[in-house]
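Up next is subunit A:
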Amino acid sequence: MTGTALRIAGLTAVYLLTLTSLHPADVVVGAALSTALVAIGARARAAVRTRAAPASTPGRRPPPPLTRRLAGVPALVGGTLVDVVRGTWLTVGYCLTGRTQRSGLVAVPIDPSTTGSATAWAIRVGIAPDTVVVDVELDPGADDGHRGRMLLHVLDASAPDRVRAEVQDSYERRQREVFP
Partner candidate 1 sequence: MAAAAKTRPEAALGKPSPDWSGWSACAIAVVGFGTCLAGWLTGGGRGSLPWAPSIGLELSFALDGLGALYALLATGIGAVVFAYGTCYLRLHLVHEHRPATERRRFWPWMVLFAVAMVGLATAQDLVLLFCFFDLTAVCSYFLIGFDRGEQHARTAALASLVVTVASAVALLVAAVVLRAEYGTFSVPELVARVEPGPVATTAAALLAVAALAKSAQVPLHFWLPRAMAAPTPVSAYLHSAAMVAAGVLVLGRVHPLLARSEAVLTGLLVVGLASIFVGGVLALGQDGLKQLLACSTISQYGYVVMLYGIGGPTANGAAGFYVLAHGIAKSALFMTAGAVTTATGEDRLSALGGFGRRAPVLAAAAGVAAATLAALPLTMGFFKDELFFRAAREAGPAVAVLAVLAAALTVAYIGRFWIRLFLGPAEPGTAHRAPARALVAPVVVLAAIALFGGVVAEPFARLAEAAGAVATAAPVSLSPSYHLDARAGNLMALAAYLLGGLLLFGARPTSAVARAVALAGDRLGPNRIYVGALRVLARCSAMLHDREVRDLRTSVAAVLIPAGLLTAVAFAATPTAGAYTTGRIDGLDWLILPLLGLAALAAIGAARSAARMAMVLALSVVGFALATIYALAAAPDVALVAVVVETMQTLVFLAALSRMPRPGRAAARPLGRWRDPLVGAVAGAATFAGVWGFLSQPTSAPGMSAEILRLTPVAHGADAVTVIVADFRGLDTLGEITVLLVAVVGVATLVRRGRLW
Partner candidate 2 sequence: MRRDDVVVRGVARPLLDASVLVAAGLVVQGYAEVGDGFSAGMIVALAIALHYVGLGARRTEQALPLLRRAPALAIAGLALALGTGFFPVALGQPPLSHRPAPGAPVVTFGSLELATPILFDLGIFLLVVGLLTTLLHLLAGRIDESGPDGGPR
Partner candidate 3 sequence: MILAYAAGAAILFGVGSYLLLQRDLVRIVAGVMLISQSAVLTLIGSSLTRGQAPIAPEPGRPVSDPLPQALSLTALVIGLATVALLLALAHRVAVVFRSERRDALAANEVEHEQELSPERQRDQDETAGPPPRPGGSR
Partner candidate 4 sequence: MALLVPWAAGTLLIGLDGRRRSVMWLAVAALTATLAGLLAVAARVLPATAPPGAGHVVTGGWPAGVGIVLRADALGLSFALLAILVLLVVVATEAAAGSTSRTFPGLVLLLAAGLTGLFLTGDVFTFYVFFELSMTASYALTSFGNRPRQLRAALVFAAVNLFGSFVFLIAVAGTYRVTGALAMSQVADRIGEVDQNAALLIAVGFFVAFSVKLGLFPFHYWLPTVYTSASPGVAAILSGAVANIGAYGLLRLGGEVFTAQARFASTALVLLGIASILYGAVLAIARGDAAEMLAYSAIGQVGYVLVALGIGGPLGFTAAVLYSIVNGLNKTLLFLVTGLRGMLVAAAFAVGAFSVAGVPPAAGFIGKLTMFQAGVAAGSPALVVLLVLGSTLSLIYLFQVYQRDFWCENTTAGAAPATPLAGRLVVGALAAVVLAAGIWPEPLLALSQDAATVLVGGRR
């Protein structure tokens, strides 16, 4: 429910930003359009869900309340910014000097999760220039047991475990709060 409201609000904001207007009539129109879109999306998803077998994952945590999620946003954004700045610095250096020895692929195990969450994670990690998301596998049993896996290419792969730890830490500490 709250997710729906957020979605509507976000879409209305897109509309208003496009128009550069805060006119109440525009807000009404935008909200109406957004609601219609979200409703259509929800119906479609429901239709798909009833067709496919409902796959409720047993190990999933219940979503945190909205207030906590909103409160987590600044931390998330801030953390991401820090990552981006650090990554940018690293990459600039790399581009200008061209040292290539230490970059490499790192596989990070992640919890089975929703598509939305995984996407958010991939985007958040990927926006930092020093990391590129190569592959994301959600479905359990794909490669290693019951866990999903994210394959990253990082500039500094000299200590893969540290990379894994950092990524997982940021995931657990910051993202889980906002995107369960």
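Of note:
The rule we apply is simple: a contact is a pair of C-beta atoms (placed from the backbone, for glycine too) under 8 Å apart; a residue touches a chain by one contact, two chains touch by 3 or more; residues count from 1.
On the choice of candidates, all candidates are chains of the complex that A comes from, given by their letters.
Note that the structure is predicted; figures quoted are calculated from it, not measured.
Candidate 2 is the one, among 1, 2, 3 or 4, that touches subunit A in this complex. Contact residues on subunit A toward candidate 2 in their complex (touch as defined above): 7, 11-12, 14-15, 18-19, 21, 23-30, 33-34, 37-38, 40-41, 44-45, 47-48, 51, 115-116, 118-120, 122-123, 133, 136-138.
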